[in-house]
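Below is one structure, written out as structure tokens, with a few remarks after it.
What you see is the complex with one protein chain gone and the rest in place.
Entry: subunit A
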């Protein structure tokens, strides 16, 4: 009798072992800043939230829309100012509460509140109303054709849970109190939070009641997420088998990882363009040797500078092949991108010199280039390469590279003549680029436009995009705006960044352009 019981116990243990934990040990450079899904609008924060919480719509690993908590969505018939979302039925939060239209209304309102960092993406929404338990209507201030694009990182919270735990408001950093939602979660996602030590270790386990069973591989049953800041250590952890999957593989270590038995590197173009901006608007530049005039105000100078940059050389030497030369400041998957514009930046030093002479700068001039050194892949090295290339047409560049915390304020405060910037487009639509980089700097648009470019006609066109429902007409306007940006050589595009993920060969997954792995898509063998 006793033996049988022991035997049964052993059998039980072995059988439970055979179906048990496929743990994915995952490392990347940075940690999520907070568990409150509406408090920060930042990559690693969204990535962790995506495992626990869900938006109405997600992007799959190729960047295409996929139904999540909404099963379908469309503009309301007869009323272009309203979007109707049908919600998935039978979805429960981790604590067992049902997901209903009330929760959507609550979440959107919460994300629109003043302390939320997500509110800018919801500017056009005037009202969200629950028609019934599983239908929600979004009313916008005029037709908004790209509203769904703005919702792919907008996570749904449980109204009842938030109210019960005093987490209705998004945390106000200076408010003095941390909120329950900063350190606790209750989502509908495929994984449930088990433990979290910020910057040290976060453990998640599979949600047994997940609605997507059978729809997604869901082969990872446990996630152990450890941020490892130092690139060399991160790669060492993968090489030594302490982690299974890393993001942000440094380009100099790619071959090393790829040549190791049992490890693979996967690569895909990232949703991020690297480019230089030039302050054409200032009457006189701060750090140049031309008195009383701004050489960058002359489009011929801007064109000459772009022509002096050898993007292929940067790709080969600085990026070790890990970039794609760019001719426009939009990544290839963004609406408005054209192959023709993206291949328009050609290197021609002789023609560039001729243009410089025509503009009256045959002897060149000197200028300061502001560059970050801890933000983009090999950012400082790219700037160094550009210094040498610009010298060929007589532009003497004095390079000033500093950490991002000091670099970015130079751009937003109009304190730089010539700078590097990278830009990603979470909405996959050119309007986003125009709003921040092309529109005249003002209260609510143009906050990253450090060029001083201001054109009333272009501004009007940019504003019109927000409410143009005729997609053909809208795309035509987008094309017109791009033409101006290209003709004016508003920016000097350098390249599209390439993303690298390193992993053991038992992990199966493709790289997503947003750099946000969603573990429910992972396979493990």
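Here is the rule we go by: contacts are C-beta pairs under 8 Å (C-beta built on N, C-alpha and C of every residue); 3 or more make two chains touch, one makes a residue touch a chain; residues count from 1.
Methods note: contacts and distances are computed from a predicted model.
Novice: Please identify the absent chain by the protein name in its UniProt record; candidates are "Transcriptional regulator", "Hydrogenase maturation factor", "Glutathione-dependent formaldehyde dehydrogenase" or "ABC transporter permease".
Specialist: When "Transcriptional regulator", "Hydrogenase maturation factor", "Glutathione-dependent formaldehyde dehydrogenase" or "ABC transporter permease" are compared with UniProt, the left-out chain turns out to be "ABC transporter permease".
Novice: Quick one: which of A:65, A:216, A:365 or A:408 touches the chain that's been left out?
Specialist: Once the missing chain is taken into account, the touching residue is A:408.
Novice: Out of A:262, A:321, A:388 or A:442, which residue would touch the omitted chain in the full complex?
Specialist: Considering all chains, including the one not shown, the answer is A:442.
Novice: Can you say which of A:76, A:129, A:201 or A:320 touches the chain missing from this structure?
Specialist: Within the whole complex, the residue contacting the unshown chain is A:201.
Novice: Taking the full complex into account, find the residue in A:37, A:227 or A:295 that is in contact with the omitted chain.
Specialist: Checking each option in A:37, A:227 or A:295, the one touching the absent chain turns out to be A:227.
Novice: Considering the complete complex, identify which of A:76, A:129 or A:178 is in touch with the unshown chain.
Specialist: Final answer for the missing-chain contact: A:178.
Novice: Write the list of subunit A residues that the hidden chain touches.
Specialist: 33-34, 36, 39-42, 114, 117-118, 120-121, 171-174, 176, 178, 182-183, 197-201, 226-230, 232-234, 236-237, 239-242, 374, 403-406, 408-409, 412, 423-424, 436, 441-445, 447-448
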